[in-house]
Structure formats: structure tokens, C-alpha cells
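As C-alpha cells, the structure follows; a few thoughts come after it.
A single protein chain has been omitted from the complex, and every remaining protein chain is retained in its original position.
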Amino acid sequence: MFRSINNNQGELITIYFEGRALNVPKDHNVATALLEAGISSFRQTALNNESRGPYCMMGVCFDCLININGLDNQQSCTIQVSDGMKIRRQVINTSGKNE
Amino acid sequence: MNNFDTIVIGGGLIGASVAYGLSRSGQRVAMFDEGDNAIRAARGNFGLIWVQGKGVNSPAYAAWTRKSAQQWPDFSKELTELTGIDLAFEQNGGFDFCLNNDEYTSRQALMEKMAADSSGEFSFEMLNNHELKKILPEVGPSVTGASFSKLDGHINPLLLLKALHKAFKQLGGMVLSEAVVDLNYADKTFKVNTNSQTHESGKVVLAAGFSNKTLAPKVGLSVPVYPQRGEILVTEKIKPFLRHPTGLVRQTHEGGLMLGDSHEDVGFDEGTNMNEIQQIAKRAIAIFPCLENVKMIRAWGSLRVLTKDGLPIYDHSNSCPGAYAFSSHSGVTLSTVHALDIASCIARDDLLPSSLTCFSAKRFDV
Partner (left out) sequence: MNSTEYDIIIIGAGPAGMSAAALADHHKASVLILDENCAPGGQIYRAIEKNQKGDNEWLGQSHQEGLPLVEAFRRSRVNYQHSTKVWHLSSAKVVHYSVNGKSHSAQGKQILVATGAQERPFPLLGWTLNGVMSAGAAQILLKESGVVCEDAVFVGTGPLLYLIAHQYISAGIPIKAIIDTTPRGNYLRALRYSFGALKNAKSILQGWCWKREIIKSGTLYISNIGDVRINGSDSVASVEYCQKGKWKNLNCKHVFLHQGVAPELNTSLSAGCDKSWNERQACWTIDVDQYGQSSVEGISVAGDASSIAGGVAAAQRGSIAALNMLYTLNLISSSDREALSKPFKKKLSKEMNARPFIDALFKPHLRYRVPQDSRTIVCRCEEVTLAQIKESINVGCKGPSQLKSFTRCGMGPCQGRLCGLSVTEILTKELGVREEQVGYYNIRPPIKPVTLAELASLDGS
């Protein structure tokens, strides 16, 4: 389980994941905020429908892609949370088969 | 020393189609393919099986294109059954957009001419913005309309190339990854030299893109071609929204978009140009405004092999019987006629059919 080691997390704001309200520190990035809330599956892969979540946390791996405010493919480890942000698990289901 | 019925020089879409077709007809075939970083037109292929607009001024080319497109469903099935590779083939009709009234009226005239020249085999529809939106709701307001042809389709060009190679090998074909340094003809035998070996055959097919230019004269042929750069942008995967191929945007089976229709004369420069990329992005957003937040993940330039009149070259040699040279920038669309019609003709030791005489490079001699 991910948790904060700081006793005082500073100012909290509210974001929504799949409609569920989460109070998170305002300077967290989206990936960190979700991990701390116990969410590990950020998206489903387009080809094999595998569940994926953050891997590198430094903007390199693109596995933390998620739907933010209606837009797919948002790199959640590089985007700071903002009050009222609506986040959804990303599902891009193509008919593609990875031969 | 190796002996083959036919040696195909070039392992791109044309060479691999012909080589596959030849081994399919029971020939012993070797195909020369260059290394990892060869100039490959296939890499820049958009994956369209495209009929509309092709051969407006050459009914023979239009007919040849149409024939190939009609053969695609069976050909795709055959390759998939043989190799297990799903080519992501789809032939449900393609759209070509018009961004103003002038474009729309001149497109309509072109399409009407094509239909008139086709003795009833080519049909099309013109759709205005309103009609278009019923099929493609995402089309933006700056699109005047589009032409539609039901013979148009699309495929994954790279998987097609892979499938052709795989099928060729499965049927006993041999791939040689060496550069051809010389070619000559004597005593009814072609000798193909690489740095380390000489290979012999009774027939030779030149399908080596730009290298055809230097190889062809060695067997009494000429292939006057020049490079034209096309740039392609590829985006991240997005939810499927575009089932039909279009002249500018194509959504692949995997979900990514391919964008691009640029034409530049830049010699052998496979690089990219920021202005061109910008123009392609602008046009894509004009047609589908919903794409503005979609990200490009890759852009590349690749070279089309073009002739002065834009038509292909199909030639056989009179001085060196058994030598053939082919050049075309429609490697996907014409793959079926290359593998089926052209290859079986070569397998029978025939000259090319008279319907292709007009594509001899002799047309440039005047």
C-alpha cells in the first residue's frame, strides 16, 4: 500500500475517479494521488486488454496514461491534480490483433 | 553457385508480391532483399487500396488498379490462411475530402470522367457536408464534401510485406540479404553477382526501386524514376472513430491514426520537414476538429518511386529475353495483380500481356 510519510499533507483538494471523490494534496501529480488512494489500474491496453498502471513516474514509459476531463492518453505522472478534476480509467478497445 | 528459375531483385512490396506469386506457381525463386536500413518505400506506405482518382488520364491504369482492388478480398484471405498473419484488411469504401467548392466541382468532374471511361465498372458518389456527416459525424464544418468509392479499402502495409516474405519462404523461396553489385546476360542465363557469390537463373525480375535505374540497362531495359518524398504522421492510439479509409487520415487496426499526403521533391532525403508536418496537422484538424488534442508520436519521410507521368513501368527485355522490370508507387493496391497476373505470366515464360504495353518505359523515349 502506498501512503504518505508526512504528518501534514498541506492543502487538500477534491478530484474524482470514476465518480468517487478523493481528497488529495494539491501539489501531487495525478498518478501519485491515485496510487495513494489505492488505485493501481489506470488503463486497459488497446490490443490485449491488459490492465496497466504507472511504471517509471518520470514521463518516460507512458504506461500511466489515463482519461482526464474527457481526454484520453493523458500522462498522469506529469500532470498536477486540480480541484474538481474528473478522472476515468482509460479504455481504448480497438479491434486490433497484435499478430 | 546457385541456380534458380527466376531471381527477383528487390524485397519490397513489388518484389515480394512477384516472388510470392512465382513460388506459388511452382518456380524456384531467389529474392534479394537489402539490409535493415535500406530505402524502403513500403515503410512510408499509407496502407490504402485506392481506386478513386487513379488513372484519370489513363483508362488502362484505372482498369489495372480496379482489377487489383477487386482481387484483394480473396488475396488477403489466401495470405492469411497461408501465414496466419491477419493483414487488417478492410474494403468498405473510401472518402476523399474537398475543402472548398472549387475542389468539390473539379473532383466531381474527375470522378465522372473515370466512371465514363470504365465501361460501367467504376461507380462513385459525391456527398455534401450534410450527407457526409451522417456517415462520419466527426467531420468539421470546413469540409465541403467528399467523393466516395466503394472499391477503396485499407490494410496494414508492413504486415502485408511480412506476410509476403513469410509466404514466399513457406513455399520454398530463398531470401538473400546481400547487395547486388552486378548483373549480366549470356547464353540464355542471367548472372547476378554479389560481393561474395554469383547466382544464376533463366529469368530475372527487377523490382529494386531506385536501383532499377542502374540495373535495368544491363539487361537492355531502362527505368527512368525519381524520388518524391511523402511525409507521414502517426498518432497515439485513440478510440475507434473512423472505419473508412480517407485520402488524408486513416485509423489503423491498432487504434493509431496515420496522417499525411505531402508531396515534395527533395532528392534522396528521408528526413522530415516541420512546415510539412504543420500543414498535415492543419488539414487533419480542419477535416476532423476532434483530433486537435490527439498527439503525434512519430513522423517520418519516405520516398515514393515516381515516373514523369506518374504511371507505373511494366517492361520486358527484347535483347535479354526473360528479363523484366517493374516500378510503381502503388505497392499495396497493385500487390494482387503483381502476385497473380504478372507472376503467372512470368512463370509461363510469357511476355507481358498487351494490356500492359502502354506501361513500357519506351513511352519516355519520344
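Every chain is named by a letter (A and B) in the order it is written, and numbering of its residues begins at 1.
One rule holds in what follows: contacts are C-beta pairs under 8 Å (C-beta built on N, C-alpha and C of every residue); 3 or more make two chains touch, one makes a residue touch a chain.
This structure is a prediction, so every number in the text was calculated from the model and none was measured.
Student: Contacts of chain A with the missing chain: which residues?
Tutor: Contact residues on chain A toward the absent chain are 1-6, 25, 27-29, 32, 35-36, 40-41, 45, 47-48, 50-63, 65, 73, 78, 80, 98-99.
Student: For the chain that got dropped from the picture, name the residues of chain B it touches.
Tutor: Touching the chain left out of view, chain B contributes residues 33, 35-37, 40, 42-43, 158-159, 161-162, 165-166, 169, 175, 177, 234-236, 254, 259, 272, 274-275, 277-278, 281-282, 284-285, 291-300.
Definition applied: only the chains that are shown with their structure count from here on.
Student: Can you give the whole-Å distance between the Cα centres of chain A and chain B?
Tutor: Centres of chain A and chain B (C-alpha means) sit 42 Å apart.
Student: What does chain B use to touch chain A in their complex?
Tutor: Going by the criterion above, the answer is residues 84-86, 88, 159, 236-240, 252-255, 293-295.
Student: So in the complex, the part of chain A that touches chain B is made up of which residues?
Tutor: So the residues of chain A in touch with chain B come to 46-47, 71-73, 92-99.
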